[in-house]
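The other protein chains are all here in position, but one chain of the complex has been omitted.
Per-chain numbering from 1; labels A, B and C assigned in written order.
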Amino acid sequence: MQQCTTKFTMKSNTEEFQWSETRVRVRYAETDQAGMVYHSNYLIWFEIGRVELCRDHGFNYRDMEIEADAYLPVTEARLRYRIPAKYDDVIVIRTRAADIRSRAITFLYEVRREADATLLAEGETQHIVMNRAGRARSFPTEYAEKLKARVAANQ
Amino acid sequence: MQQCTTKFTMKSNTEEFQWSETRVRVRYAETDQAGMVYHSNYLIWFEIGRVELCRDHGFNYRDMEIEADAYLPVTEARLRYRIPAKYDDVIVIRTRAADIRSRAITFLYEVRREADATLLAEGETQHIVMNRAGRARSFPTEYAEKLKARVAANQ
Amino acid sequence: MQQCTTKFTMKSNTEEFQWSETRVRVRYAETDQAGMVYHSNYLIWFEIGRVELCRDHGFNYRDMEIEADAYLPVTEARLRYRIPAKYDDVIVIRTRAADIRSRAITFLYEVRREADATLLAEGETQHIVMNRAGRARSFPTEYAEKLKARVAANQ
Partner (left out) sequence: MQQCTTKFTMKSNTEEFQWSETRVRVRYAETDQAGMVYHSNYLIWFEIGRVELCRDHGFNYRDMEIEADAYLPVTEARLRYRIPAKYDDVIVIRTRAADIRSRAITFLYEVRREADATLLAEGETQHIVMNRAGRARSFPTEYAEKLKARVAANQ
């Protein structure tokens, strides 16, 4: 039988990639009858987070798909839900790269309530690099370099 | 910094809860411009899987919320995406309980393409038991007992 | 200023296309904090309805896209919401073609609660025929003929 173990350990990392931040407001459509944000929406917020991280580092994820035929399908996702987000809350999505390899990348996320910075959820997504036809390929160098570069501090 | 490690280990378990199966057909609305099912939809399929597992064991999740004021919010979710599901595919969602405690429960999932039984994705969700007001509570005994009971083989 | 007027008039039509029916069960993800199905989901149910109508008439909408490079983007949609659908309800989606032209098609829908056949919502979608590149084109003859054909009664 399958068993999964997730360890959220604090790890010191001398080479740390920068956090990017972006904000969204919770939509009525994202709530469910329990009166909170339905849990699958956090994966969409993670998507927004990594797209904005790319934008902070100088490129559109959309253009990487079109111009470089490079897609970043998700291979693994882990989420820990701590405190529910609610309708009309402003949510801060914090994202950073954790591991950029030639053929794979990992992003880490924090989801916080803007009003009081409360940590609502956190998680991680792992991606491989593929072309439109579905074949694994390497991360286009120009985009990988942009992700690794340090940028001016952002909010 | 945070780091997550997921181990998908094969574990022999003498006390195994039964798998339930249910089917859904991929909706156009579930696809994205990469030509595959957008990854957050698999969490919705997991939801369908555990709701049908409850139904196979003799109760509606809906009624547990209404009658017993017991909700099962997700506290952790892990997903591994192996092969993309495509539009109009018939998907088999296999679900089983992995750990039923007095105040928490874990479900395991497999998502397979019905046509050839290919494993598309797998995962796990962990839940606590809460009432509508958001207070942790114990799993209502009658429902826990139903989940633990062995039922007639299902498809 | 723009003003829209919708008239739901009963009209006798000697050449009537057949209704198709299909069923879905309401997902928790489709509910909102008002305790009912969020209204945009009915457009997804309409999508399911017309896809199943195509299947009843002998073809997959998916194959029409792939093999004939014919897409049916929605140009207009109208919905009337009468009684809310609720979590875990089984919903009957009734669909029929109302107007099949060389370059456009209209579908009509009813959404009913299966338990007591209550009409929950109704609507209409209008579509043009386009190829993948976005150019208007005619409805592929083979598929149009299948839609117009009368088929064995279905549930």
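Basically, a residue touches a chain if its C-beta (ideal position, glycine included) is under 8 Å from a C-beta of that chain, and two chains touch if they have at least 3 such contacts.
Bear in mind the structure is a predicted one, so any value in this text is a computation, not a measurement.
Shown chains touched by the hidden chain across the complete assembly: A, B, C. Summary of contacts with the chain left out: across C:Thr75, C:Ser102, C:Thr118 or C:Ser138, the touching residue is C:Thr75. One chain of the complex is left out; on chain A, the residues touching it are 27-29, 44, 47-48, 51, 60-62, 87-88. Listed here are the chain B residues that touch the chain not shown: 28-29, 31-36, 38, 40, 87.
Contact between chain C and the unshown chain involves residues 1-13, 16, 34-36, 39-41, 43-44, 47, 65, 71, 73-81, 84, 98, 108, 122, 124, 132, 134.
In the analysis below, only the chains that are shown with their structure count from here on.
After Cα superposition, the angle needed to carry chain A onto chain B is 180 degrees, rounded to a multiple of 5. Chain B has its Cα centroid nearest to the centroid of all protein Cα atoms in the structure.
The chain with its Cα centroid farthest from the Cα centroid of chain C is A. Centre to centre, using the average C-alpha position, chain A and chain C are separated by 35 Å.
Residue positions of chain A touching 2 or more other chains, listed in rising order: 34-36, 40.
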